[in-house]
Every structure is written in structure tokens, then in C-alpha cells.
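Missing here is one protein chain; the remaining ones are kept as they sit in the complex.
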Amino acid sequence: MADSPLIEFRNVNFSYGTRPVLKGVDMSMSRGQVIAIMGGSGSGKTTLLRLIGGEVSPSAGSVSVAGQTVHELSRDELFRLRRKMGMLFQFGALFTDLSVFDNVAFQMREHTDLPESMIRDLVLMKLHAVGLRGAHHLMPAQLSGGMARRVALARSIALDPMLVMFDEPFAGLDPISLSVVGGLIRRLTDTLGMTSILVTHDVQESLQIVDYVYFLADGVITAHGTPDEVRESKVPFVHQFVHGETDGPVPFHYQAQTYSQDLGIGVMKSV
Amino acid sequence: MVKQLKVFIESVGHRVVDSIWRLGYATRFILLVLLKSVPGFLRFRLITREIYFAGVLSLIIILVSGLFVGMVLGLQGYETLQKFGSESAVGTLVALSLVRELGPVIAALLFASRAGSAMTAEIGLMKATEQLAAMGMMAIDPIARIIAPRFWGGVFSMPLLAAMFSVTGIFGGYLVTVVFIGVDEGSFWSQMQSAVDFRYDIVNGVIKSGFFGVVVTAIAVFEGFDAPPTAEGVSRATTRTVVTSALAILGLDFVLTAFMFRGVS
Partner (left out) sequence: MQRTMMDFWVGLFVMAGIGALLILGLKAGNLTDFQPEGSYRLVGNFENIGGLKVRAPVKSAGVVVGRVADIQFSTQTYDAVVTMKVDTHYQFPKDTFASILTSGLLGEQYVGLLPGGDEEMLKDGEKIMKTNSAIVLEDMIGRFLFDKASEKKDTDPKI
């Protein structure tokens, strides 16, 4: 049981309408690790998370979490599974009408019958873990971007989930907040014994904290490996991505007619 | 030419099909809200909160508008009625117009622009900032937790607001005609009382405002939930809430009036 992967993608296909997003993705993620899924913008990374959370169903193939096939679960079973998951949305998605304390306490109050005094202790512990115990009375609008991300992190681990998904946890953060959040993800994963999945395009920061990396491009996994393997990789796409080169397998230009055609220079023959 | 006509007809058809589809979608959404209302009633504090935001915060605009509408009614009614020497009937005029029509209708219009638009904007923003999705991922149904309490808060608040509007309106009419102009106070109230019937006028007015409350809040929560998750989408949805609510209130008012006051007096 301990050796079986927590999450398995088997030949997953998915499309929004007629536009295919994922084309036969195979992945397996083991417990207790921090796994990054990297890829350019719009390559379907976030869709992977939504498949794990059961927000959308694959058009072919299957996603299984802890041995359960997500899209075959009933609504109640899915909700029960989601209680064991945490998710950190791109910009935190804190409830703007609740204070920091109430945000973290939200799931405890909704899902458990714990007495208020115990909830208070638990919330302060979670906030302490992200270093914001002193900010528990603030409203989300009073927080900086990095603080909001940390509160959201505290909220996503409120019920001690087995799995936390991070959607672009580093987007829009200054370098200090960035390494604070990165360090927190690593430390919390280790101390709480959970599994973390990062969807990101911040290569340098993530390579420092993750155990395993998947590269997603055009809906397929083009490469995967440990951070060291990735840094040394000679696969053209990985090389371009890791070293941030503008041209390579990922073209600079969006698919178009030839330049001369678009500018009308190609119609010389009519003259 | 033929091709242009075809394109035109197609665009008309597209719009019709689109709006019918949307109407069906909205209906299904509201049914879903009703089905998921039970948790909100079990935790009434969620609804209390929404009554505060929809009802209490709309009080000022409702009371001030009611006072002025009543004062204008009193003034205009007096001007016209005194030509026929029946200025003591001004109480009847003020009370009947407020209780039957203006109370429910104007209160609902104000409610739509004050509370309805705020509701749409709030829900739309929660959607745009992924708060609704986050709630779903926490295994909490956003329709039961966010939408249903707001819906019921609005539905409860509306008839109360309409009644307060009518009362301040009648007081405004009293102020202008009795206190300022000097119409006899006794005949002001007695004529009003003999003309305003509890069952046919007041209860019907309350029923009307109940209908308006359901329609306005249903439109507001639906538009918010359906808004495209962008700044522009939310602002458009807010506008649509006010416009659609206003049209719905006035149209529904005619239908309800036709049913309620047919063949009576």
C-alpha cells in the first residue's frame, strides 16, 4: 500500500469542446513527495489539477487518487475524497468577507463538530506554521500578495490533507516571498507527511524544492525526471524551458499564414 | 441580398434560441438553489447575515424615497382633489396608491438597484477570484453555502421593505397635507380607513412584494453566478441585473394587478 502511487494518470485525454487539451497523459506520483508539473502557459497544467479534484472528467482514460477512480465516484464519495485534498488557487482565493482566522477555520467549522476553543487552537497552530499567527484578525484585503498566499496555504492544510495541489503558487510574488512560500511547501510536506503537486512555470524556484518534475507540452508529457536529471537534460524542449531560451521547439511565433501572405506581399503574381 | 437576409434571419434565430436556452438554464439554477436551501435554514445565521446586507443596508434609501414619494403624492393629490372640493379624500389617494402599487413597485426597483446589484457583483467577484471554486474543492457546495442564503435573505427582506416604504409614504402624505396644508386630520385617516381594505389592498400588496422579492433576488444571484469571471463580465452582469429586474418588476406588476384587482371595486 505504501508503495502504490497516490495518484495515477492512465492515458488521460481531455478536450474543451472540440479543442484537445490533453492527449494521452500517463503519470504516477508517489506519497510524501513534492512533484512539479511544468509547461508553458496554456499547456493544460491546471486542467490536470481539475481532473484530480474531480471538477472535470476525462474524455478517455482515468485518473485515480488513493486507489479510487475519480470520475466514477458519486457526488458524496467525491466530496468525501475532496476533504482529504487541499488546493491553493492561483491568487489564493481567500474568502474576502471573512477574516484570516475565519478563512482558516472555515473548513473546520463546516466539516467538523469541534468545539470553538479547539478550533481556535488549531487555527492558530496552522497560522503559526506559515508564520502569520499575529495576522489572524486581519481581513484578506489588508494582506500583501505573499501573506495572502501563505494564509491560503494555511487554509489548504487546515484539515491535514493527504494531498495538496498548488496552482501557480509563485505567480506574482517578489523574490523573498517566493522563497518563503517555496520553503514552506517543502517543509510542510515533510512534517505533515502529505503529498504536494505544484503546477508552475517558475523553473528555478521549483527545481530547488521538488522531488520529481513532469514537463507538459501540447497535451503530452514530453519529459520527466528528478531535478538533477532535468538540469542535465539534453531534450530540446526541457533545455529550452529550463534555460529560458526564446526560440526552440516551442516556437516564438503563434501558428499563422506566412508573413508575406499576411502582409499581402505574396500576391505579386497578379501584378 | 438574399444572402444578407439569410444572415439576418439566422442572427434573429440565434438570439431567440440563445435567450430561451438561458431562460431554461436560469430556471434550472433556481430550482437547484431551492433544492439546496435546507442547510441554510438549519443554520439560520447564514440567512440573518444576508438579511442584514440586503435588508438593513437598503433601509435608508427605502425610507427616504418612501417619505418623498408620499409627500409628492400628497401635494399632487391635494392640488387635483381640491378642484372637486374633496381634498379630504387625499388620504385615500395616498394610501391606496402606495399600498397597491407604488410601495411594492418602487421598493422593488430600489431594492434591485441597491441590494440586487450588490449581490450580483459580490457573487461575480467571488467567482472571478476563484472563491467559489475553492469552496467546491473544500467539499462545500457553493450553491448551498453562498447562493441559497443570499436568495432567501432577499426574499425575506423585500416584503418588509415594501411595507416600510408604504408606511413612510403615508406619513409623508400626512405631513404635507395635514401638517403643512391643513387638511382635516380626522377625515384624512377615516376616509383612508374606509377605503383601504385589509384583505384586498394590503394583503395583495404584500403578496406582490413577495413575488418581486423572489424575482429580483433570483435574477441577482443567477447573473452573479453566471457572470464571466472577468472585471468586464462582472460589471456587465451587474448592469443586466438592474435592467432585467426593472423590466421583470414592471411586467409582473401588470400581470399580478390584472389577476388581483379584477372585478373588485
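A few comments on the model shown:
A and B are the chain letters, set down in written order, and residue numbers restart from 1 in every chain.
As a working rule, a contact is a pair of C-beta atoms (placed from the backbone, for glycine too) under 8 Å apart; a residue touches a chain by one contact, two chains touch by 3 or more.
Values in this document were obtained by computation on a predicted structure and should not be read as measured data.
For the omitted chain, the shown partners it touches in the full complex are B. Among the residues B:A134, B:M164 or B:A237, only B:M164 touches the chain that is left out of the figure.
Contact with the chain not shown here comes from a single listed residue; of B:F8, B:Y52, B:F68 or B:F259, that residue is B:Y52. By the touch criterion stated above, the residues of chain B touching the omitted chain are 45, 48-49, 51-52, 55-56, 59, 95, 99, 156-157, 159-161, 163-164, 166-167, 170, 189, 192-194, 196-202, 206, 264-265.
The rule is simple: only the chains that are shown with their structure count from here on.
Taking the mean of the C-alpha atoms as each chain's centre, chain A and chain B sit 43 Å apart. Residue ranges of chain A in contact with chain B, taken from their complex: 53, 55, 79-80, 82-83, 85, 87, 89-91, 93-97, 106-107, 110-111.
Of all residues in chain B, those touching chain A in their complex are 122, 125-126, 129-131, 133-140, 145.
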